[in-house]
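Here the complex is missing a single protein chain, while all its other protein chains stay put.
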Amino acid sequence: MAKRVGILMGSANDWDVMECARDALKQLGVETDVRVISAHRTPERLVRFLETAEAEDIGVVICGAGMSAHLAGVTAAHTLLPVLGVPIDSSPLNGLDALLSTVQMPGGIPVATFGIGRSGAKNAGLFAAAILGASDPEVRKRLVKFREDQASKVPDRPF
Amino acid sequence: MAKRVGILMGSANDWDVMECARDALKQLGVETDVRVISAHRTPERLVRFLETAEAEDIGVVICGAGMSAHLAGVTAAHTLLPVLGVPIDSSPLNGLDALLSTVQMPGGIPVATFGIGRSGAKNAGLFAAAILGASDPEVRKRLVKFREDQASKVPDRPF
Amino acid sequence: MAKRVGILMGSANDWDVMECARDALKQLGVETDVRVISAHRTPERLVRFLETAEAEDIGVVICGAGMSAHLAGVTAAHTLLPVLGVPIDSSPLNGLDALLSTVQMPGGIPVATFGIGRSGAKNAGLFAAAILGASDPEVRKRLVKFREDQASKVPDRPF
Amino acid sequence: MAKRVGILMGSANDWDVMECARDALKQLGVETDVRVISAHRTPERLVRFLETAEAEDIGVVICGAGMSAHLAGVTAAHTLLPVLGVPIDSSPLNGLDALLSTVQMPGGIPVATFGIGRSGAKNAGLFAAAILGASDPEVRKRLVKFREDQASKVPDRPF
Amino acid sequence: MAKRVGILMGSANDWDVMECARDALKQLGVETDVRVISAHRTPERLVRFLETAEAEDIGVVICGAGMSAHLAGVTAAHTLLPVLGVPIDSSPLNGLDALLSTVQMPGGIPVATFGIGRSGAKNAGLFAAAILGASDPEVRKRLVKFREDQASKVPDRPF
Amino acid sequence: MAKRVGILMGSANDWDVMECARDALKQLGVETDVRVISAHRTPERLVRFLETAEAEDIGVVICGAGMSAHLAGVTAAHTLLPVLGVPIDSSPLNGLDALLSTVQMPGGIPVATFGIGRSGAKNAGLFAAAILGASDPEVRKRLVKFREDQASKVPDRPF
Amino acid sequence: MAKRVGILMGSANDWDVMECARDALKQLGVETDVRVISAHRTPERLVRFLETAEAEDIGVVICGAGMSAHLAGVTAAHTLLPVLGVPIDSSPLNGLDALLSTVQMPGGIPVATFGIGRSGAKNAGLFAAAILGASDPEVRKRLVKFREDQASKVPDRPF
Partner (left out) sequence: MAKRVGILMGSANDWDVMECARDALKQLGVETDVRVISAHRTPERLVRFLETAEAEDIGVVICGAGMSAHLAGVTAAHTLLPVLGVPIDSSPLNGLDALLSTVQMPGGIPVATFGIGRSGAKNAGLFAAAILGASDPEVRKRLVKFREDQASKVPDRPF
């Protein structure tokens, strides 16, 4: 069965950013399992989700969080699935706090980090598809087409 | 029985910083339980430690970690004990990554954060003693004396 | 008699942030004493407040200030009560100035620092309650319930 | 045939960092193809490498670069293979320049970014193995063992 | 024939900033060739443009881009024409990401960088004219007048 | 004759900030000479102003500028009068550029720097008055009263 | 009697920086009163010093401190004398913490801030002399000569 992508976020407010990951994956024909799971307020929910993730065909997990963004790191500590982190700009520090909290993981537990906010979430979706595309020729084919379309949509002039 | 302070750190290398917390507490007559527990590499060890912490007379937990410093936040997610975080300067970013990862906790799960490195660790130790001193007159008395000694040691001239 | 929490702020404008500390404490049944005291413009008022604080059952002091936020540090210099600092974002530097002014205390005079702005103020309130809860079982019980309610309020899906 | 990992770096001086990626992959039994390719000084060499990469069983590309680190982004622009970026601290700005140049990719061309320097390079190697492990049970098995060994090597006490 | 200035930008959205470069050059009687070319999404378009640029009388190239701004660096890698970079503020990090991505070029491939946003774009236009003015007395004469007018427009009092 | 304070700013747009310096001085009965002088666009105007400043009873010069704020430094290079610098937040970098450009003067040419924006301008005005007050008892008397009034205006409670 | 300059520092370790202020003043024939006074550890000592400062002919106070540098701000809160602040680089954050803690004073209590470290201390000394020079022609004369000597010592070539 085709692999799906788990999309986790620390708060329902993060959906405005994380829907860009879902949209990119939808466009590439990849199913998603979207959850609100807080590393801090509902840690058990995270452990439970990860215990069954592989059995439920989750192949990649994308985690979006703001501030002291621990969600991706804690997820990576509990699974061997590739974990993608999206820092979210939800504090006065413009997402620099979330970026550093996500990307500066100590050696041994990797989190693949993307840019702050909506473009980062979109890229995390595209990257998840690239991982799945390695063993799913349909996804791969759609990615090729996505890239071509994307290039052709860049206008020649700005006016 | 007198309360003790748990001192956790993400790596044995952090002891060079965290011993300042232990030293401050020792000087104030407070016992400590010092552990290396990585939020990422040994998450179960953290949960196990916290499950029995209160029963083993731990009254405050001090967590030191560098980089994407998640240890204090994950600890705070699993206990109601006061959690003190010490950011450690162990990456090229001079501890700014650890500071923001520790202090910018989302609302609902508090971590009391101290300065980066050895002075922060010392202050975390003093603060833990201040918390315990509220119900332990001996500790309180030693804190009063510590402050007086500290003031008297400031020389009048730098030369 | 039950301990109360002093909530100090450098300017009446800071109330918009600091009321989150008051609200959290109110929800947990902890009384507060709210004051506007500027470390710079009314330093004597601060000293007077602290001289009688313990006698008036203040068990913890929360200080919120922006810019060169000295209020928490100056407070900590004059009392042995636990001092919690809340950096406030009230300058073009997004609160980074207040964060560093509050958290980077030199060794010897600890200030427990929380995140910038409203979530930091809320967490300072919760942390003050955790300190008082160590010797007040009623507060402790309400904290346990607060945590449970908080977890149960996290929705499963963002949509 | 088993997939290999391309490890590119902007300068031979970056090897001191990037060998951590090679070492992690070697330990997990994954072959690597290590190259010095500068996005700026030898751009054609990069295009040539990428044109044949998939045919030569490269499954993931890791790019390490410092300063205005463009290598990972330019690589990602020319391939659909997953591209992992490692910012290298080789300027007075402590790697913040390389981190932002690598992670803040515009939407549409994803680069999975890891921490600055040697721990980031190690994590990029581990992550590449996690991607390959999805379809290579041997790699996956070694990753499981790596994690277990890693946890067991964390000492209980720092002294 | 009089030299022209190429003005490239990573996205049509950048025109709001880059038109300041065009306007400055127009005012100084220098023709421009304005293009949307993404270093990441349309890299071949960039190579094609640069292959014929000198033949088509382009004497200077101005590149505006935001986030991981690679456009100027990649352009400089493919041409010996002077390349001017304008960092654009199009992410939560206020253009700091684009500034560092543009200015911190490794030794060997120079990019002349200007300030973030509209004043930087204007200055890039003026600087391009100064380069062309070295061999075009008309442009030079207009630059002299521009400077004089600019000085005379500074009012004596702000009210 | 009573000394006056020169208030210079790089652009008429800076008046919104610099009027706070003028207002503070007016309130203290100190006359001001307000000018728009750009260190970059009208450097001769600056030199001319400073040549006659002392003869025209200017005792202190306050300079406000944004971005690469050179006005205060260039002023200090041409006069022995005390020069006060006010960094203005007029770029995407929130005034951090202006702050560092103003405060980080090399040894030998001092600029006394105040905070970013309107509170910095107000404080520069107050500080100029403090300098003049050393030899002008009337100004001094008004400063004493200003401080007392300021303290008395701090309310006891924020609500 | 000639006015003197008070030089205060938070710790005897700061003397390595603050002696540059003393040296500059000595060279200009201005007497200094050098003290170690911690805003946090010996706040009463600071109040006592300031109560008699004017009577003891102190005309300017220079305060050097690192980390959460509160010394200058607290001094300014207790005196109407001009207060000059020197941020000291004594934490992993390179003095950025001390700079922001010193310069970002709220409106109403001014601190004149100088650059981080030894050049800032030297400039604070020169600036203090400029203030005193307004009413002390001897100091003024020496300042004129200092500037001339300084200019003449700049070599024409670096080799």
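Which chain is which? They are A, B, C, D, E, F and G, in the order written, and residues in each are numbered from 1.
Methods note: a contact is a pair of C-beta atoms (placed from the backbone, for glycine too) under 8 Å apart; a residue touches a chain by one contact, two chains touch by 3 or more.
All values reported here derive from a predicted model rather than from experimental measurement.
*Asks:* Let's see if you follow the contact definition: name the visible chains touching the chain that is missing.
*Replies:* Looking at the entire complex, the absent chain's contacts are D, E, F, G.
*Asks:* Touch as defined at the start, partner being the missing chain; which of D:67, D:83, D:105 or D:131 qualifies?
*Replies:* Going through D:67, D:83, D:105 or D:131 one by one, D:67 is the residue touching the chain not shown.
*Asks:* Pick out which of F:5, F:25, F:62 or F:76 touches the chain that's been left out of the picture.
*Replies:* Within the whole complex, the residue contacting the unshown chain is F:76.
*Asks:* Looking at the full complex, which residue from F:27, F:68 or F:150 touches the chain that isn't shown here?
*Replies:* Spelled out, the listed residue whose C-beta touches the missing chain is F:68.
*Asks:* Residues on chain E that touch the omitted chain in the whole complex?
*Replies:* Residues in contact with the chain left out: 20, 59, 80-82, 84, 99, 103-116, 118-120, 122-124, 126-127, 130-131, 133-135, 140, 143-144, 147, 150.
*Asks:* Using the touch rule from the top, list residues of chain G that touch the missing partner.
*Replies:* 89, 94-96, 115-117, 119, 150-151, 154-159
*Asks:* On chain D, what residues meet the omitted chain?
*Replies:* Its contact residues with the unshown chain are 9, 11-12, 14-15, 18, 34-38, 41-42, 45, 67-68, 91-94.
As a working rule, only the chains that are shown with their structure count from here on.
*Asks:* Supply the minimal count of touching-chain steps required to go from chain A to chain E.
*Replies:* The least step count works out to 1.
*Asks:* I need the common contact partners of chain D and chain E, sorted by label.
*Replies:* Both-contact set = A.
*Asks:* Among the listed pairs D-E, C-F or A-E, choose the one whose interface is a repeat of C-G, with over half of the contact pairs the same by residue number.
*Replies:* Interface equivalent to C-G, from the options D-E, C-F or A-E: D-E.
*Asks:* So the centre of each chain is just the mean of its C-alpha atoms; given that, what is the distance between chain A and chain D in Å?
*Replies:* Those two chain centres are 19 Å apart.
*Asks:* Quick check: how many Å separate the C-alpha centres of chain C and chain E?
*Replies:* Distance between chain centres: 50 Å.
*Asks:* Using CA atom averages as chain centres, what separation in Å is found between chain D and chain F?
*Replies:* The computed centroid separation for chain D versus chain F comes out at 52 Å.
*Asks:* Residues of chain B that contact two or more other chains, please.
*Replies:* 11, 38, 41, 67-68, 91, 93-94, 96, 103-106, 108-109, 111, 115-116, 119, 150
*Asks:* Can you identify all of the chain pairs that touch?
*Replies:* A-B, A-C, A-D, A-E, B-C, B-D, B-G, C-F, C-G, D-E, E-F, F-G
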